[in-house]
Each structure stands twice: as structure tokens, then as C-alpha cells.
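The other protein chains are all here in position, but one chain of the complex has been omitted.
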Amino acid sequence: MSASAEAAVRDEVRAWLNDHWDPNAGLVEWRTKLVESGWGAPDWPTEWHGRGLSAELTRVVEREFARIGAVGVATGGIRLLAAATLLEHGSEAQKAQFLRRILTGEDVWCQLFSEPGSGSDLAGALTRAEFDGQRWTVNGQKVWTTSAHHADWGLLLARTDWDAPKHQGLSYFVIDMRQPGVEVQPLKQMNGYASFNQVFFNDAEVKAEHLVGKLGQGWTVAMTTLAHERRRADGLRSGRADVASEARQRGTIHEEEAQETATVMAPYKWYPQRAGRVDLALPNALASGRIGNPALRQELARLLILSSSAEWTARRARAAQQHGQPQGPEGSLGKLAASHVARLAARVHTMIAGADALLAGEDGPENGLIAEILLSVPAVSIAGGTDEIQRNIIAERVLGMPKEPRFDQGPFRDVATNASRD
Amino acid sequence: MSASAEAAVRDEVRAWLNDHWDPNAGLVEWRTKLVESGWGAPDWPTEWHGRGLSAELTRVVEREFARIGAVGVATGGIRLLAAATLLEHGSEAQKAQFLRRILTGEDVWCQLFSEPGSGSDLAGALTRAEFDGQRWTVNGQKVWTTSAHHADWGLLLARTDWDAPKHQGLSYFVIDMRQPGVEVQPLKQMNGYASFNQVFFNDAEVKAEHLVGKLGQGWTVAMTTLAHERRRADGLRSGRADVASEARQRGTIHEEEAQETATVMAPYKWYPQRAGRVDLALPNALASGRIGNPALRQELARLLILSSSAEWTARRARAAQQHGQPQGPEGSLGKLAASHVARLAARVHTMIAGADALLAGEDGPENGLIAEILLSVPAVSIAGGTDEIQRNIIAERVLGMPKEPRFDQGPFRDVATNASRD
Amino acid sequence: MPDIQFHFTEEQRQFRDMLRRFMAAASPTSEVRRLMDTEPGFDPAVWRRMADELGLAGLMIPERYGGSGFGLVELGLAMEEMGRVLLCAPYLASAVLAANALCRIGSEAQKQRWLPGIASGETLATLAFAEPGSEPGVEPIAMQAAAMDGGHSLTGCKDCVVDGCNAHLLLVAARVEGRDGLAGLSLFAVAGDAPGVSRRRLQVLDPTRQLARLDFEGVPAELLGGLGEAGPALAETLDIGAIALANEMAGGAQRLLEDTLEYIKLRMQFGRAVASFQAIKHRCAELLLQVELIKSAAYHAAQVADANPEALAYEASLAKAAASEAYLHAAIEAIQLHGGIGFTWDQDTQLWYKRAKSSEVLLGDPAWHRERMIQCLEGRESTSAPTGALA
Partner (left out) sequence: MPDIQFHFTEEQRQFRDMLRRFMAAASPTSEVRRLMDTEPGFDPAVWRRMADELGLAGLMIPERYGGSGFGLVELGLAMEEMGRVLLCAPYLASAVLAANALCRIGSEAQKQRWLPGIASGETLATLAFAEPGSEPGVEPIAMQAAAMDGGHSLTGCKDCVVDGCNAHLLLVAARVEGRDGLAGLSLFAVAGDAPGVSRRRLQVLDPTRQLARLDFEGVPAELLGGLGEAGPALAETLDIGAIALANEMAGGAQRLLEDTLEYIKLRMQFGRAVASFQAIKHRCAELLLQVELIKSAAYHAAQVADANPEALAYEASLAKAAASEAYLHAAIEAIQLHGGIGFTWDQDTQLWYKRAKSSEVLLGDPAWHRERMIQCLEGRESTSAPTGALA
């Protein structure tokens, strides 16, 4: 990237912000301005609310926003995965209907891929969508859906052809979550929280024009969503969020944004990715005095080695991308590393807590925080793609090892599924 | 077992030993007496040099031998595996020719199963035996053969039918190792020792009557040999040897036996099963003063936990057999445990040695012993069946998990082998 | 020293079979889930049947005090079966810790007074030794017993007392002034509802095991045995407890393996059973090995405890350290192999995970026990020299 291009963009966005930024504007009002100007999603195409800038120049824009503490477009939840998928596979009408309200934050989205019978095997989905010539009728069950209870729209993977091979019988839809045929139930985890939901479809409807991509090509479309999801799974904060604001935040718009964030983040309390909490280990070891325990010192050092190395590996992968190397499956390495980190962290937290590791809630160390960590860690290696799936991906896509022999390639009707075994 | 049966056997063998035991007899001379009396292999059938006694009563006999320090029949090397195989599958003529000289120690045996192209996959043997109407001609290469260089006879698994499926195209032979078509070369290990040999067959001959079992049923016969091998792989000393002699050994026969043992054991110097040497860890840690290192203390304790638990697990398995439960694949558990023990032992030895772990030979700790341990440990998890094979066996035969999908079931000619890839 | 047995006798196997049937009926996970939300945390009716029909409450109590006079081998079998089903009951507290402490420390009159009630299950007792933030073992005990009216009174706090709120009889370890380590420790008896005792049920990570904090404010207490002489017997009691716990953990780990295998043999992914994937198979093989190893350690420790008490500390620490790591490993693997369903509240694996986690630190975490093993070897406190069987 040339320094002059960088300077030009910096000057332009600075001037625009100077003219338009108003910390007392309404949140949607301000984001509408962002969408209209293209400064809210500068890496998006110019025809769809963006400016077609490179990743590097987008970062320049983000730094300017951060410098003065200007609020950006909505990024919480899975809305950016929805946007990326629609930008790549959506019809013009879909883009027109959805993209703007994604950026303004007016619509909340959720992802409806996993099912009780097909967790790791997403393409084994049994939820069915049937077309009556006018609309699609959906029946079945999804699971592990974050934010489903306040989502407006869902990204739905459903089976539309039972005679096609597994991966060719799926289609991808946008489904209206605010309808009677959609029932959302929280799914309680072993740590007592419900980060996820189950979603039941009983003759739920999808408009004909809300099929994304072609009929039977749902798996291809879903791969786009998943690729963007994995890109964010490297253990580092996602692109936009890691440009920390240097400015003091003032004005009513920040209150409105904080409220939005609180709503989005609510289900993420003890969402698996938060488990481990390596940051607490050293301070707690020092505060408890157990830092003097030589066995703990060894494990603590192991934890710091592992978590630092994992962070640096993620940064190396991101730096490589920023320098033009193609996006690879590094997310899988980062995800796998996160499992190791979380397990080792649990071990270290236990050693620090000693017998107090028996206790939870107000009686437990740090008001129950340690117990929550210990009860949340097992999810890290499962949620968002199990370790086993990550190892398959790494072995096959990075190391070029042969694929598993397949037992699910004929017509899906004939494939052994959990439903067929029930 | 009734106490009276036990007492009867004890009295009988005691009387016989009283009459016959002579510590100044020649070794073969004495063993010939053992063979003739049936006291040398009391659990063998009465028609073949034994007395058909149960395992428990055999132990009573062995204790009597141990009590007065009487020498037993030859047990070194793989001769007892050969005997067990011939007893089960051999012709009467084969039993007559071989069994007696196995017990007297006059013949040394070796096992010719593994090949360079088929290590874990024994049934993939490429060594071929062809019959010209009178005799078999053998060509090919075997590997990991202990004692091949002074063996008189070999147990040979060779392919006799290339159009049959893999496991049905093999036959089992006794081959004369003292012939020009058999060439034995030592195979040097990474620790510098040669515990094993490679054996090359160039138009080596096998008599027609030395086919063991039926043509094409070599795999079944080999399974008998392997079952007996695994039974001895539980990490404990084998049945006969663990009855320690309580008597002082005197007389010329012991010198002769010691010499025999030395010859048999020579290739076992740093044979994989000797690696690990847990027994040295605590004394060395105490002697070096490094016992004060808290990190070492933790690892040393881990090692003692693991090795003790592994020993006790083997003893539980043996006790279960002695109490009439069927022989299971416990050998695989023991073998797998031995790998863990050996690796952890290497770690502990390294911590105890500190920087001296860099040194070998006379400069190294304990005159090079520690370096030899460190360089021998990697073999433990490979020799005698890799950890991977043991895990397959445990998963499938103990835990009842489904077998791997097979890619080698058509005519062997069409199966991908290392030869076909070369 | 008698031979260590590596197999159970026919009688022991029958005892185990009977226990297994009883426990399966008495403690399905639906019942575990129900009980863990109740106030006492166990079912008094089941407890009565355990005492009356099976004689479990007095298993290790000599017959002359109303017990069955069995050894730790039989107790280990019972604990293993309870561990399999996550039985919610004050067994470790009353029948293991308190019964052993009373047997070893109490005077003849005190034994006659309390043991029959414990053996019949009528009296629930527990042992209060740990204090807030204290390290494992009995050496760190700091609570002071003050002389009062020719007797003693207790003031201070005991923490993580197993079934402390349920116990009718509290056996409280405290110190006479000016001594430390094993020396100077005494054991006192206090009624659970004595004035000046406040008991609070603690919020716990593992709701199948009840813990309490006990605060004592000048509570009159009856000295058990000789003043300041309870240290070694208290340490032995905790070692007995650790061995019992290790056997319980072996049972839990075995159950986790069985349940997981059952699930993954049926569960289909990619058109085949999860159990057919080689990576899964190999991990299950390793898991079986781990489970067999800790069974061996737990059984061996129980045998040694009965046969060769001098080796008690070493063997207890070995078994507890082994079981702690392997049980937790089994629980982690079990959840992982179940996939997403495994970390939901409604799936049962999480119940064992929590028990594994609480068992890991109860009566000393594995690092502490490993360190103690080496201390035993250095001090030759143990006559059971470790052997290098696989060398």
C-alpha cells in the first residue's frame, strides 16, 4: 500500500468525520449516515454501502474512527457473516432488503445450521424445506443457535432434496424468525448458563425470494458463511474491534451503543470462547500466595508459554494475510490451540484455588468465577466445531493427507443418520 | 484346584527330583531325562513329553524345581512359541522331529513374520514360497528377527497364492536356517546395538513336509504364535522365570545353563523391552542430589504411579487368568502401558542427568547407561507391535468398537502394497 | 506381611454384584438430579436400606461395636459402586472418615457410645479438619482448643466439611497450644446442633457432594482419646479416606467409559457410527488403559492398607494422585466424545465431570500427593519400595 493512498484516505475520512460526527446523534440516525457515505463499511463494494477499499486502507479508516471515538456500524452477533454471505451469494433484491439494516443495527441475525443429529456433520441436516409453488414450508429442529431469541432473521440450511447426495440436497434460506412457526427455547449448559438456543420449526414459512443461491447449492453458500466464521476464530479479537479507541467516549450515542452491546453480549456470558481466562492465572497465583508452590510455577509457565505462542501464531497468520498471502485454515489451528489453552488454564486455576476449587457461587474463589471457568472449559473444544473436526481440516487441507473413506455419498435417503437409527 | 491334588503332585515331583536331580549332569543329558519323565513341561500333553497338568499344578512343579535349584527345560528365545504352535497345528511327524529338541535346548528357533513392507500389517507379507511338486522355494526378505544368526529353524510366514485374498494366500512353514539360500544380516538400531536381524531368502528351500497346517491357512497358524507372544507381553516376567530360585545354585550344570542364557540374551542387550529402566530413577535421583528439585519430584512421582499401576494391572490380568477367566488381550494394554512408562522414564532420567544427558559412553552418566536408555526408548512403542496396533486391538476386541473399513480384501495381487508403489 | 491379592475373592465379587444391583435401582441419574437440589442432599430411606439391608454404614466398624468388621478392600468395593452411580449419601463422611477416626482415636467408652449408632446409620457423623484456605493434610490445622472447666472448648472455623450440615456428631480436629505438625493435634466430639456451632451449607461446584462451613464459638467439646495424641491417627484416617475416594473415582471413571462407548456406538456422523472413527477408537483404547491403571492403584492401595499399614501414606497418595488425573481426564474425554450434547445440563455426563473435578481436590490435590509420595520414599516412611516392573 502506498503511503500516499493511505494519506489520501486518511485526509478524506478525517474531513468527513469532522463534518458529520455527532456524539449526540441517534445511533440508527448516525449509522444511516455511515451507510450512505460508505465510511461505515469501507471494504464493501461501492454499490452496496461501501467504498471498495483494501483491508489495509479500511484499517486506516477504522483508526480515524477510533482516534476521535466515533461509533461505527453494527458488528455484533453473526450479522457480518450474514452480510458476507449475502454479498457473495444473495440476489440483488436480498442485498437491497437486508444489507443496510445489518449495518444500521436495526436487524438482528442468527445462524441455523447445526442440528441435534448432525453436529460435526453439518451437511447431514435433516430439517426439511418443501416448496408448494409459492412458498417454502420448514419443519425440523436446529440447535446451538446464539441470539435466536431476539433475532429478526435467520440463516437457514435445510434439506430440499432427499434423493440427491447429502451435500447436493441442501438449500440456503433467509427465514423470518418473528413468525408463529418458529419456536425458540434456551439450551442450558453444564455451567448453568444458556448461551445457545434450540429452534423448532413447525410449518414455518420462507418466501420464495428468500432462497439464497440456487436450489440444492445450500452447502456451497454455507461454506462461505463458515469460512468467514473460521476467519474470526483465530483467538484474536476481530478486525474492527481490535482498533482500540483512544478517545474518551462522550455523548448519548455511546449510551445507546453500550445498550446494544449489552444485549448482543448477554448470551455470551460464559459462552465457550470466554472460558479459560488465562489473564487471571498470574494475578491470582500472586494474590493467593500459592505462587510459591513449585509445581504450580511449572504449570503456570506452561500455560503462559502455550497461550502466548497461540496468540503469536494467530498474529503471524493474520500478518501473513495482511501481506497478501491467501487466507488459509489457520482458524482451525487457533481453535485447536484454544482448547489446549483452556484445559491447561483449568488445571492451573484448580491448583491456585486448592480445596476452594470445591466451591461455587458466592462461596467460591472470586465470587464463583473460578468455578464457572472450571465448568465452562469442556465446551471450548466442542462449540464452533469440535477439535476432531479441526484436526480433520488441518490434516486434509493444510497437510494434504488423504480424506476419510466416505459412507455418505449415495442418495441421502439411504445414508445412516441418527434419525434412521432412532 | 484341590489341596490334595496339589499335595499329590508335589510329593511325586519331589520324590522324582530326589531320585534324579544331579547338579553335575550335562545340560542336555539332564533335560533329556526331564523330557522323558514329563516333568520338564508338565502342562504339555502326556503324548508329547508332558503330563497334561493344569496351569496351577504346573506352578506347583515349578516351585519344587525352584526350591532345590534344579535346572528346567530350555525356554529362551521364541522356542516356546514354536512349540505351542506345533503342538496346536503341527503334524505328528513335525512334533516328533522338533518338540524334544526344543525342550532339550539343542535347537534354536527364530520367527520370520515381519517384512520391510509390512510391519504392522503382518498379513501383507510379500515373501513368496513356490512349490515345484517336491519342495518349496522361498524368495523374499524378513526383518526384526531376533537370534536369526544362530537359529537352527525358523517359523516362516510366506505367500503361496497371489490370487486369494490377503489373509487366505499365506502358508506357514518351518524353514532350515542353516542353508545357503538363507542370509542373515544384523540390523543396527539407533542406539548402536543390533537386537534384530534382516533375513534374505534367495531360492531357499523348505521340505514339503515342513508346511505347518494346511496350505493357505498360514494366517490362522500365525495367530496362534502371536497369541502366545502377546500373552508374554504383559510386562511381567514370563511364567516359568518368575518362580525365583530359593536354593543356592551349585554344580557344573549351572555353568552350562548360564552360558546358554548368555548366548540367548546377547541380542537382548538394549532390546526395546529393556528400555525405560524405571528401577534406576529413584536411586539416581537420590544419588545425584537432584531429588531436591521440585519439578523432578513431581515427574518422578508420576513415573512411579504409572509404572506401579502398570505392573499391578498386569498382575490383575494374570491373576484373573489363574482364576479361570479366559485369556484376553490384556497383553495389548500392558504393551501400551510400557510405552507410556518408557517415555516418562526417559523424561525423568533426563531431568536427573541435567546437562550430563548430553553425554554418552564413558563420559555419560552411569558409564553411558542413561544415554542408552534415552536412545532406546523410541523402540518400545514400535517393536513387538506398534502402539497403534495395540490401540486397534484394544478398541476392537476389548471395547467392541467397529473395525476399520478395509481396502485389502480382494485378490492380494490387486491390493496396494509398498512393493506396488515402489 | 500378608500377600497382596490381585483379584477379588468369590465372596467379594458377590458382594460387588449385590451392591451394583442395589445402587442401579437406588440411584438412577434422575434420582441424583432430584436429590442434589434437596436440603439434606440424600435420600434418608435409601440410607436406611444401605445400613439395614447391606450393612454398609458399619462396614469397617468392628463387630463388637455393631459393624461388619470388614477391611478397606470391601469398603473400596462399596465406594467403587457408589462412584459408578454418583450416589448421594453421607457415606464418606460418616462410614469412612468419622468411623475410622473414632475407631483409631476414641477411648473404649467413646467407641461404645458412638460407633453402634454410626454402624446402624442412625447417627450421621463427620470429620472436620480443613480450615479456610488451608493446605491439604492435618499438619496445617490451626484451630485451638482451650481448656474450660476441666474440659475443652473450641473456637474457630472449619471449612469444606463433608456433610457437615447433616451430621449429628462432629469430630473436630484442633490443636493444643504451642505445637505443630502432627504433634499436638487432638480430636474432639461435638453434637451437630450444639449451642455455639453455626453451620452453613456451602455453594459447591459438585452438587452431589454436600459441604459445610462450621463456625465454633466457645463450644464445649469432649476430647477423644489422649490430649495431643491424635495426629498420626488423623493422618491415617485421611489416608483411608483418600483410598476410599480413589476407589469411588475408579468406579466413576469406569462408568464414564461405558456410557460414552454406548453413546458413540449408536451416534451417527458422516453416515457411520462415531465409534468407527479410528482417532476416536484410539482415544478410547487409551481411556480404557487409564481406567484400568487407576483401578489397579485403587485396589492395590486398599489391599496394602489392610495388609501393611506402614505403607499406607505412600499408597494412599499414589492412588489418590493417579485417580485424580485419570478420572478428570475420563470426564473431559467423555464430554468431548459426546460432542455438543455433552456439555448440556440435561445430559448426564456433566454430573460425573463435576464429581471428578471435586474429587480431584478433595483430600488433597494430585500435586500435593505426588510430593508426599517422594517425601515418604525419602523418609522411608513407606516400606513399600516402588518396583520397576517394566524395566
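Should a chain be cited, it is by its letter among A, B and C, assigned in written order, with residues numbered from 1 in that chain.
Everything below uses one rule, namely that a residue touches a chain if its C-beta (ideal position, glycine included) is under 8 Å from a C-beta of that chain, and two chains touch if they have at least 3 such contacts.
Given the structure is predicted, the values throughout are model-derived calculations rather than measurements.
A.B. asks: Write out, one label after another, the shown chains that touch the chain missing from the document.
C.D. replies: Counted over the whole complex, the chain not pictured touches A, B, C.
A.B. asks: Using the touch definition up top, pick the residue from B:Leu99, B:Met351 or B:Ile394 that touches the left-out chain.
C.D. replies: Selected residue, touching the omitted chain: B:Met351.
A.B. asks: If the hidden chain were put back, which of A:Thr58, A:Gln111, A:Ser147 or A:Ser307 would touch it?
C.D. replies: Considering the complete complex, A:Ser307 is the one touching the chain left out.
A.B. asks: Kindly note down the residues of chain B that lie in touch with the hidden chain.
C.D. replies: Missing-chain contacts on chain B: residues 114, 116-121, 124, 143-144, 166, 187-192, 293, 295-296, 343, 350-351, 353-364, 368, 371, 374-375, 378-379, 381-383, 386-388, 391, 404, 406-409, 415-418, 420-421.
A.B. asks: Mind listing the chain C residues that contact the chain we can't see here?
C.D. replies: On the side of chain C, residues 277-279, 281-282 touch the unshown chain.
A.B. asks: Would you write out the residues of chain A that touch the absent chain, in ascending order?
C.D. replies: So the residues of chain A touching the unseen chain are 235-236, 274, 276-282, 286, 291, 294, 297-298, 300-302, 304-316, 318-320, 322-323, 333, 336-338, 340-342, 388, 390-392, 394-396, 398-405.
One rule holds for everything that comes next: only the chains that are shown with their structure count from here on.
A.B. asks: Using mean CA coordinates as chain centres, what's the gap between chain A and chain C in Å?
C.D. replies: Each chain reduced to its C-alpha mean, chain A and chain C end up 43 Å apart.
A.B. asks: Could you grab the centroid distance between chain A and chain B? Build each centroid from C-alpha atoms only and quote it in angstrom.
C.D. replies: That pair's centroid distance is 56 Å.
A.B. asks: Which residues belonging to chain A are in contact with no fewer than two other chains?
C.D. replies: Expected reply: 295, 407.
A.B. asks: Two-or-more-chain contact residues of chain C, please, as numbers and ranges.
C.D. replies: 272, 280, 367, 370-371
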